Each structure stands twice: as structure tokens, then as C-alpha cells.
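Remarks on the structure that follows.
Excluded from the complex is one protein chain; the other protein chains are retained at their positions.
Chain nomenclature is as follows: A, B and C, assigned in order of appearance, with residue numbering initiated at 1 for each chain independently.
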Amino acid sequence: MTQDFRLAKGGRVDRDKPLRFLFDGVAYDGLAGDTLASALLANGIHLVARSFKYHRPRGIFGLGLEEPNALVETGIGAAVEPNARATAVELADGLIANSQNNWPSLRFDIGAASDLLSPLFSAGFYYKTFMGPAGAWKFYEWLIRRAAGVGRAPDLPDPDRYEHSYAHTDVLVIGAGPAGLSAALSAGRAGARVLLVDDQVEPGGQLLNTSYTVNGRPAIDWVAEATAELDRLPDARRFARTVAFGAYDHGYVACVERAVPVTQGHVRWRERIWHVRATEIVLAAGAIERPIIFDGNDRPGTMLASAARGYANRYGVASGRRAVVFANNDDAYRSALDLAEAGVEVAAIVDLRPDPSGTLPALAREKGIRVLSGHAVVGTRGRARLKAVEAAPIDDASRRQVIECDLLAVSGGWNPALHLYAHAGGKAAYAKALAAFVPGTPADRMSIVGSAAGEFTLARCLADGSRAGAEAARRAGFTASQPSLVLDADEPEADARIGPTVAPSRGGKRFVDLHNDVTEADLRLAVREGYRSVEHAKRYTTWGMGPDQGKTGNILGLSVLSDALGQEVPQVGTTTFRPPYHPVSFGALAGRDTGDLVVPLRKTPMDSWHEKQGALFEPVGQWRRAKAYPKPGESMHHAAEREVKAARESVGLFDASTLGKIDIRGPGAAALIDRVYCNAFASLKPGNARYGLMLGEDGMLKDDGVTARLGPDHFHMTTTTGGAASVYVWIEDWLQTEWLDLEVYLTSVTEQWAVATLSGPKARQVLGPLTDVDLAAGAFPFMAFREGRVAGLPARIFRVSFSGDLSYEINVPARHGLALWEALMESGRPHGITPYGTEALHILRAEKGYIVVGHETDGTITPYDLGYGAMVAKKKDYLGRRSLTRSGMTGPDRKHLVGLLTKDPARVLPMGAQIVERPSEVRPLPMIGHVTSSYMSPTMKRGIAMALVKNGRERMGQTVYLPMLDGPTVAAEIVSHVFYDPENQRRDG
Amino acid sequence: MKRYSFVQLLRNAIGFGEGWQEAWRSPEPKPSYDVVIVGGGGHGLATAYYLAKLHGIRNVAVLEKGWLGGGNTGRNTTVVRSNYLWDESAAIYEHSLKLWESLSQDLNYNVMFSQRNLVMLAHTEHELNEASRRVHANRLNGIDAEIWSREKTLAFIPILNGSMDIRYPVMGASAQPRAGIARHDAVAWGFARGADALGVDIIQNCEVIGVRRDGTRIVGLDTTRGAIDAKKVAFVAAGHSSVLAALAGFRLPIESHPLQAMVSEPIKPVLDTVVMSGTVHAYVSQSDKGELVMGAGIDAFNSYAQRGSLPILEEIASAMIELFPIVSRLKILRSWGGIVDICPDASPIIGKTPVDGLFINCGWGTGGFKATPGSGWVLADTIANDRPHKLAEPFALERFSSGRLIDEHGAAAVAH
Amino acid sequence: MLLIPCPYCGERAELEFRYGGEAHFRRPDNHLEASDESWANYLFMRKNPKGWHRERWMHIAGCKRWFYVVRHTVTHRIAAAYKVGDPWPDLPA
Partner (left out) sequence: MAECAPLDNVIRPGEPNGPSGVALIDRRFIGQVNLRVRGPAVAATGAALGYALPVEANTAVGNGVSRSCWLGPDEWLIVCEDEQRAELMQRLAQALSSHAHAATDVTDARAVLRLAGACARPVLAKGCPLDLHPRRLGPGKVAQSVLARAQIMILPIEEGYDLFVARSFASYVWAWLLDAGAEYGIRVEP
């Protein structure tokens, strides 16, 4: 056992379970129950890190999440975690940890040269230089970026899993110290659902670190009993290793749980986010000890007094052999006494207060500890490890004495941990007596108890906790049937007086923010330069902006600002606490919404067939659709060309199942449809269908689709694939909030129907043998609708066409989609039936000049622009009508849909290419339009394009120009956008 | 104003920084000004600076209800680019980008404008087509836009997930090499220092709570620090524009929504450019200190609470891991929100209002940081000459009546 | 994430809803004859208050009803939710 600083007894570590770990490549021993920090300290190691800016040597400073210094890298390879707090890493056998931000080594770090230049690197120095010549910043930045960052990102994807869960509770208690435990217990006894979360491995809070008693017995026994009772309650849950990191609206609190570390193999999940919805929240997060500002206050070996105490009591570790305690309050004496009790020599208590008196100082003196009252630490000695401190009376720095020591335990009082209270909207108030902020205004659904509320005696923590727990339960609707807790704590009384948190200066470096290397001088400079607002001072100096978010340094900075500005702390104000309370990994936040589950992948009923055929898919919203069915060795483009030819010359088959479908029924159905489409629908006869254009109230084309009238009061509406949900919501909106005169029922049936579209001159021959419906042109004309059977399946057939050829859209209940598809393929085999995908579909419709919402439209296009003016109803009112007559909606500036043909038939214009009237090298060059769709047309055997062009319909026959991104400008002629069968003979035949 | 320079820095390093002066004064408000700018964000301060510098109008005050730059200027993810779709937008953003290129020298304040390229990923063919449309338009507008192949994109951003076997593989990108990021706070401070040196009064902790009119004309303002007369007034208050408009008796086509941003803990450089993805919905850059700075979409509902909701953060995290699998074990350090002024067409409103003498500049929504110098420039010109600057003309409030909107939703696919 | 009291289904997480913006603004009467300006008021101009806001929500993953909520835009407190046709509850002071 090399753990020279492990105390002979005490602590909650398991002395029978030694664990071995590596730090910077050296093997050390620790014990089960250790944190990485306690294990390092047990081995006498303080120096674990280099600071961010000046690369100063830094030691372990705190005990838990508040740690500003001891950021290390854990794991190797893909399992690397940068910036892990050594104080919060549970030791596991085989743990690998490394120091960060140093080169070549932690002890000899070249970067420390910057410390020598620090006068140059005062706050905001970069705003004042590196400015010239213009463009040179690129170079300076390159240099600066060499020094950026602290840890390294892993270079491999994360092998671990992360979970999310919702949790509902009547009372959420944050923090399982004496206040939280008693709150949870009394809420639980009242019958409320209780959830108790705490970031530590075991409950107890400060009771783990201290040596108090409850009801005359060690407080830790009470913790065990209370926990056991809580665990017996049916509706109480307790999460250890769980940090509440954000309080959001309406009782929503986000917590993250970390898995129990495993020594072999992988954890099942690494972290789990709990989305807690609580009716009531009890915040019992305790308080964080505050340091003191003094010269050389960052020397390794300097730590919070409560941390030194906790290492001794909880982990059985002496953080040094000979300690000096630097204090401005009575509680520090408790730490000193516990250290002495553990066998650490306490060389002196240096107390800033002129006259520490009362029980605790008396006790210390009794134990023979030297108390230097009215004194301050005014310097520290040693380089990578503290060797001695210099102490002097506060009013006479010349009477310095050097006290040898290897541990400096600092206590500047306590700051209630109000982070989550602030998240929930609470505004803290300044309590001058405590030199700290305490809860001020009420926060939604939250009560604050224990030392988080500024109640620093154990008795009050217990009493307030149980009262708050019962009250929270009552507010959530539960009344206590059992008696509340009666607890009695005995602890030596502390004097509430707190001394200053700033020691006199002798010109040394005095850190306010240890992580970001922000000094008192930096803050004073900020004020001098006019950055007087607390927020400006923060941003100018980066005070409180490091990984610890100022958990220990914020309030110190406020006292500096208060002094520099000559204002009281409340006037100085505070910066804002923001989530997360403690950093949370991307992995945890993402949970299982990664990889295959990142978003749903929606598949049609025929999808498995496409997949078997080796279809290429493309995403359309969340759907995947077959884009083409290339044969072995065939490119997507060749496949699409072949598919187009088949659909023109014989017959093709297309899976149109993704189309949005809404069943619309009721006495008001016809009126409704007439109001939502801009073209006339009232005259539509049952058995017929019509293409409709839907506008937003702004008059812009919103969606389009075919709607069939199944009966007098019954319609089947189709929408675009992407528009299905928004059209449904839009119509329901009007129906429910404005058109209360209409009785109409909408049912979304998108998923009920599978749709196969047969298209091409042979479509009739393929469908005929399969159906009882009379397909003769006269009996079943274009834009008619029939119900019947296809391949024995109940079907709805629409004779519509998006290709411009004879075409039937066959709808069957989704379970039969695949069977229908296979039957059609079988029936079509003699005719060379060819499945075609969305690429061929787009080419087919472009040849015919049909628009696609989102290609030919972009939210700024009206039906008139598209040349659909004749369709727009003149008499009826419809959504968007008024907008079409606004002054900006007409005139020669509007763009019209036209076709474009290049001289060179082999040329395919790039999608999105911009159109100009005359080519020129001048920039900016006015543009008159752009290409909306462009393909090599297998049917026309040439490139074709659709375009929106200013006043395009008046420009027929004109030549326009399209400058290319690379290569010469291309000329094109404006033509009609209907390239194929403008007389509609093929479609209607 | 003492100029900043390396020599100054050296001198002060020796002199313990005692020689540094206040960057701007903190004067008491005067009873009257020629022009009062309401809103001490980047846009308001830039307006004051250019009024004084280019138009010689120096009897100007900037009133800020809190601290300078405490609005969206201090909360944004600092993306600066000009590759917008429509001519009107391209013109004003490119004008602004040109100003950015010499802003540090002009202000004698290093705003750390870092032209590190901006890559907008395309994950579907549809996105490639949209990018093609925008890049073609940008080029003709004289903007340095490029279309990149998948290979080029992956080579430029090594940590990008290059697999084709994922939901949203990278198919290509559009890029703007001159785009980048800047140090947001420095922009507010630099303009403030510049304006102050030209005589502008910058008055913090001064909230406008009333508008004083004589008939249809504005004559002054009521503030928490007393009444202030003004010949002309400009509201440059971003998320709070509707509140001010209500004081003046008119409405705006604006809704205020929370937009969130977040930073990771500082890590060694892994990303040298700005990356945006509309489909996967996130955008990110790495600051010079080492944090990844990220954002995505707005919360759906109206809000003036400068915080956002957890689901948005979770979406950003999930998107980030999709794009950059190595970030999974990095940690989010801080998240915050700003109140963005969302306009129906995702374009700003600049110019006159129904009240004579009252000008407005708002509606920049999720993307106005990049416009800061340009917007201040055109508004200053508009105020000084009492008619819209040519670049501002298309952005008049009147467009909502005529219907001549400038719909940039496509180009603005993801908030930035 | 807000907790929204659907007047039909009860309190549900915001995830289940779709926001519809300001409530109770109406098309101008005789809207086809309305001036461009009053039409623009209806289409685009919003109160966007800093304070209590009457707004529209649809319970898209629930009962699919549109309804109204009185919510404070700074504290996000919800004072009331009501159905289409219900009398409007007063705005809290």
C-alpha cells in the first residue's frame, strides 16, 4: 500500500477493496469508495492540472462538482472523456486518467512561459492589438488557436449508449443532505409520490463529510435509517449519482444519472437523462464553500477547508501533513478541528476577523491550535506544491511570518447553491450577514430549504426540511397522516459573523476565477476601462465563464467589483445562472436519438418489394421513396431514362402510397372544399375528381392535389407527401375556429390506403383483366373515380394522370398494397411493365409541364404566376383570395412559369441556374428568373427545363442567358412549359 | 480617445495597466438630442456611430434599458455571411460583409472577424438543388459562393461523418469562403467606443417607457431616467420592437420567440470553419477559446423570457452527433436564450414608421448579427436624409400591404 | 417544455401540441373589399405583448382540437385554457 496519506482509520472507503489506477502513466492504488481526487491525495498528489491561460500548476481544490482546477482526461481511445472533474470521477479498477493542457509534461510545461508574459495578457488585451494590417487577423488567430482549449476530443465515435426517461412525481427533492432527506421523508409519509435525486454516490450530503450527531447518535446512522424508510415507501424513488442540471417551465427538471462504473466490459448505458415533471420541487442542494482572495491563492496544496475536512472524514485521507487554515468564519474551525482529530497537524488558523471568540475558537485553542486573529495569508511559497504560507496582521503586512505547511485550507464562508432556483425564475437577495445570496422572490413550484436557503445549522436544516416536505406534499394534494419528524442535532454553536473575503495584497497574483485565470487585477482593470456592468466585467475578463461556471469564484468577483465600483453588492448585481448546473455530455442529451433512430424512417406497404428489387431510395420528409430501380450495372440516370420510356411507350408502375389522403364527410363537406381550394369544386359530380390548388391566406400556393367526390357529402382529398399533416391541421383550424356553420368530419386516411399508379398506353390492358370496373374510355373517362375490385381486392380507382399518359391510381387497403403491386406486375409482364421511381416521375411530369410544390413554388408563387389563372374561381370566396389583389401581386414584375430550350439539345441546364437578359461580366447582374426543374427528356430526346421568369409569358420566343458557375454562359429560348402532348390526347384517350 | 496598439499594450504591461482609459463615458442624459436611438445593441450603436462619423450628426444619444450589447448582440452565435437568395437581401448583407472586412481597423478595436469559410451542408438532392439556385444567384450578385462536392466537403471538415450509410449522408455543400464569425461583445464595445469618441452619449440602464408626440410627429421619449426630447428617434430594439411600437401606437408584423444557443466546454481545436445543416438542423463553429458554439431552431411560442426549452438542446445534441460523431463525450457547458424578432418573410424592416420622425430597424430575427455594420450604415443614412437608403427601400414596412415580401425562409433554413 | 392544459384532455407536455400564435384576430368584415392596409393588419400585424397573451394551440398528438390559452410571455405562467366559443376569461392583473 503506497497510500502514504491514507489515514489509519475512518472514512467510508472499503479498505478491503484496493483498486489500481493510472495517472499520467504511473500506477497508483486507491480504495473502493474513493474518487480519483481522494485516491490521488491519498498518494500525496496535489498537482494534477495546468491552468487554462497561464498554464500555472494547479492542485485539487474542491470535493465535488464545484472543482475549478482538477480537470483531467479519463479513458483511452474512443472512451476518452476530456475535462472530467477528478473530484467527481468514481475510482474503478483499471481507471486511466491523464492530465491535460500541458506539453511536454505536467511538471515541465512549456506553455507556462505565458505566465511570464501575463502583464501583456491582461483582460481584453486581444481587443487592443492584432488589428493590422487588414486581413492579418487570420494569422494571429492561427497562433492563438494553438493555445486554445483545455482537453482533447476523442477521435473515434462513442461506443457507449445513453438513455432518456420521463419521470413524474408529486414532490421532487433535489439534494439528499439532511434537509433533502428529511423533506423527502415527510413528503413520502404524507403519501405523495416522491423523487429524491443527489449527485453523490450515497445520500447524506454534508453529513458524509462531517462528524455531526442526530438524536445523540452519529448523523450518518440517521441517514441510513431515513434512507431505509424512504426505500420502503411504495411511491418513493431515489436516484443517486444524479445531477439535477436544469429547472425549466412548469415543474420540468432535467437530471442526468451516471452509471455505476464497471471495471470490466461495458456499462449497459453510460448516462441517463431523467425528464422529471414535478408538481412541487424542494431544492435542498446545500451550499458551496467560498474561497478567499489572497496573493498566490492558486498554489497546489491550497484547497477549500470543507474539502480537506471531507477528504479526511469521508475518504480517510489527509490532504497534507501540516495544515494552515485560512478563515473568515467559525465553520472553518470545525474543519480545523476535524483535521486535527484525523491526525493532521494544524499549524495555525489564520482568521481575518479581529476577535474570533465563542465556542468554536475556544475549542480550537483548547486543542492547542494557534489562532492568528486579525491576520491574513499574504503569500504562499513553493512551486508545484505548497511549502509554506506567509501570514501577517491585516493592517501591517510588514510583520510577516512564514509558516511551513503542505496544506492550506481556505474558508471564506458559504454560498447557497441557488442555481436551479435561478433557472426556475427566482431572483436571489443579498444577505449581508452571510456575505452571500439567499432566495428572494418566489420561484414557480419550488421551495428552498437547508443551507441552500442560507440555514447553516444542522438542526434548522432538518427541521426546515421536514416542514417543507410536508408542505410540498400538501400543495400537491396530500396531507400527512403520520407525525412529522422530530430530530435533534447537537453541534457546537457557531458565531454567525463573517469576515472579509479579500485579504490585503502585496502585489502578487490573486485569482478570482481559478479555471480561467482571471485575477482581481483583471476585474479592476475592466472597471477602470468602463466595463462597469457586472455583465461587461464578466465578458471582458471571462470571469465565471469556465467549465466550473464560477461555482467558487463568482461571489468573490462580486466583492472585488463592489469595492472597485464603490457600490454595495446588490447594486453590482449578479450574472445569470444558466443550465446545465454541471456540464452534460452531448451523448446524454441526444439519448438514443442517434443513428438509425435519429428520425423515423417511414416506409410504404410496398417498400419490401422495392428493396428486394435493389431500388435506390431517396428521403422525402421522413418517408423513403424508391427513386429508381437500376438494373445491375445501370446508373440511376439510365434507369430513370428506361423507366420513363416504358411509362411512355408501354406501361409503368409507381408506388404513390405516400400521398396525403383525407376523408372528408358531412353535410358541409362540399362547401368546405369549395372554400379551401381556389378553383371551383361545388360543381363536381359524385364519381368525378378534380385537381385543386390550395392557397395560404397570403395568396401563395400552399399545396395541390386531386380530390374526388365519392358521394354528395363525401370526398377523398389527396395532398402532397410533405403537405399531408399541415393541410390537415390547416383545414381543421378553419373548421374548428371559424367555420362553425359547417358540419364536416375529417379523418386522415393517408396510412389506410396503399396506392399503385399504372401509367402508360398499355395501362388499360394491364388493369382490365384484374378488375370488374368497366375501363372503356367512355365508361371511365379522365378525371373519373370508380369503386370496384382489383385482383379481388376492394379498390378505389382514380383516373388521373401525373405523367400525361393514360393512367390509373389504384387505392387498396394498405395490407393489400403489396399483393396489388405483385398482381399488377404479373398482369403487366406481357406488356413489359416497368416499375418507375420518383426520378422518372419527375421527368414524366416535367415533360408534361406539371408543377411540383416546392420545385416550381417556394412560398412566393401565386396560381397566376403558374399560368393557372383560368382555373381560379372568379365568383366564390376562398382562402387567400383577398391577397391576390394586393398591389404587389400583379404587374410585369411577377414571375411566370415557362419552358426553356437550349440550342444544344444535349445540354441539361443545372437546377437553380439563374437567368439574365444579356450576358455580361458586370456584377451585380440583374436576374430575371431561375430554372425550377431541368432534365434530359428521353421522350423529347433533349434537355428540357421549366423556369420562373419575370413576365415570362410575354417573352415567348425570346432568347435569355444562363451564366454557369464554371464554363461559358448558355443561351436558351423561352417556350411553353408543356413539352409533351399539349393537346392532352394521350392523357384523355 | 487613445488609440489601441501593440505599443500601448507594451507600455501598459510595464505600467500595470494604469494608463488605460475608459472605453466610453457614462454621461447623464441631456434634456434633448437631435437623434435618439433606442436600443444599445450592435445595430443601435452602429447607427449612432455612422450618424456621427458619416453624417456629422453628433448630438445623439443611445438609450439602453440594460447593459450595452445585452440583447441578442451578446447572445448570438456570431455567424457572418452574405449568401442570401434574393437580390435585395444579398445587396444589404454583402454591403455589411464588406464593412466587416475592415471594421477592426475602422473602429480601432479588434472585433476578431474571422473569415474562416462557411459550409452549408446538403444532405438530399432537393437541398443540392436549392443550394445551386442560391449559389447561382449569389455569383451574379458578386458574392463568393461555391458548390462543393461531397469529397471536397469531407476533406475540408475531417470530423464530419462521411458514411453514406446514415440517414442524412453529406451529399455536398455550398460554401462562402469570405464568411465566418466575429467576437460579438467586441462589436458592441467597439462601436460604443467609436461613437463615444465622436460625441455620442451612451446611456445605459435607461429604459424607454413612453413616446411623446405632437400630432403625428414624435417629439420625445419618457424614460426611466426622465423625459428626453428628440427631433428624430429610431427604435432599434430587436426582440422588444413590438413593445416600443405599442408605446408609439402602431403594430408590427413581428413575433418574439426564444432562440437558444449553447457552448461546449473548451477543447483543443477540431473545427476550423463554420458548419450549418438545414436538414439535420444545427450550426456550429469553434471559438478561439476552444468551445463549440452551437444553435438551431426557435421555440415555437411567443416569449420574452431569455431562456429556452430542453427539447431544443436535445435536438441540437442529436444533430451534432449525427454530423460529428466524436462530440458525443464532450460536454455542454452553458445554454442560454435570446429573444428574436421573427418577421413573416424572414427579412428585416428598415425605415419610416406611421409616426413622423420615428424610424425603425427590426425583424432581423435569427440572423441580424452579420448585418450589424451594414444595417447601422443604411439606417444612419435614412435618418440623416429622411428618406430610405437605397439598400433599405425594399425592406420598408409598407411591403406587408403590397405583398412584396422578401421571403428568405429558404436561404435561412436553419436559424443563424 | 411547457405543460399545457388541454381543455379536453387535461395537462399534457408541449411536445403533443402545435402552436398557432395570437388568438382572436379576425378577418376584416367584407374582407374582399378591405383596404390593402387592413388586410395586412389581419395577415401580419400582431400584438406580441410582453405580458399576458391569448394564443392558439392545437393538440395534434391528442384530441386534435384547436383551443385557446392565456399565457404570460415572460413567466410562461398559464392562467387559463378555454375552448372555441367559450367566454374569454379575463386577463390576470
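Simple rule for what comes next: a residue touches a chain if its C-beta (ideal position, glycine included) is under 8 Å from a C-beta of that chain, and two chains touch if they have at least 3 such contacts.
Everything numeric in this text was worked out from a predicted model, so none of it was measured.
Contacts of the undisplayed chain with visible chains (whole complex): A, C. Summary of contacts with the chain left out: across A:375, A:816, A:894 or A:955, the touching residue is A:816. Remark: the omitted chain is touched by one listed residue; of A:76, A:402 or A:597 this is A:597. Interface note: of A:135, A:159, A:667 or A:769, the residue touching the hidden chain in the full complex is A:667. Per the touch definition above, the residue from A:793, A:889, A:913 or A:947 contacting the chain not shown is A:793.
The hidden chain makes contact, of the residues A:164, A:515 or A:551, with A:164.
Mapped onto chain A, contacts with the missing chain fall at residues 163-168, 193, 268-269, 275, 277, 592-593, 596-597, 599-605, 607-608, 623, 663, 665-667, 713, 743, 745, 747-753, 791-793, 813-819, 823.
Mapped onto chain C, the interface with the missing chain covers residues 1, 8-10, 12-13, 15-16, 60-65.
As a convention for this text, only the chains that are shown with their structure count from here on.
Two chain pairs, A-C and B-C, are weighed by contacting C-beta pairs, with B-C ahead. Per-chain Cα centroids separate chain A from chain B by 22 Å.
Inter-chain centre distance (chain B to chain C, centres taken as mean C-alpha positions): 30 Å.
Residue positions of chain B touching 2 or more other chains: 305, 309-310, 344, 401-403. For chain C, residues touching at least two other chains, in rising order: 1-2, 18, 36, 39, 43, 75-76. On the chain A side of its complex with chain C, the touching residues are 248-252, 275, 277, 425, 444, 697-698, 729, 732-733, 736-737, 740, 877, 881-883, 886-887.
For chain C in complex with chain B, the touching residues are 1-2, 14-15, 18-19, 21-22, 36-37, 39-41, 43-50, 53, 55, 71, 73-76. Touching chain A in their complex are the following residues of chain B: 4-6, 8-10, 12-14, 16-17, 20-26, 66-68, 70, 74, 87, 90-91, 101-102, 104-105, 108-110, 112-115, 124-126, 128-137, 139-142, 146-147, 159, 166-168, 183, 185-186, 189-190, 204, 264-270, 286-290, 305, 307, 309-310, 313-314, 316-318, 320-322, 325-336, 344, 399, 401-405, 407, 409-410.
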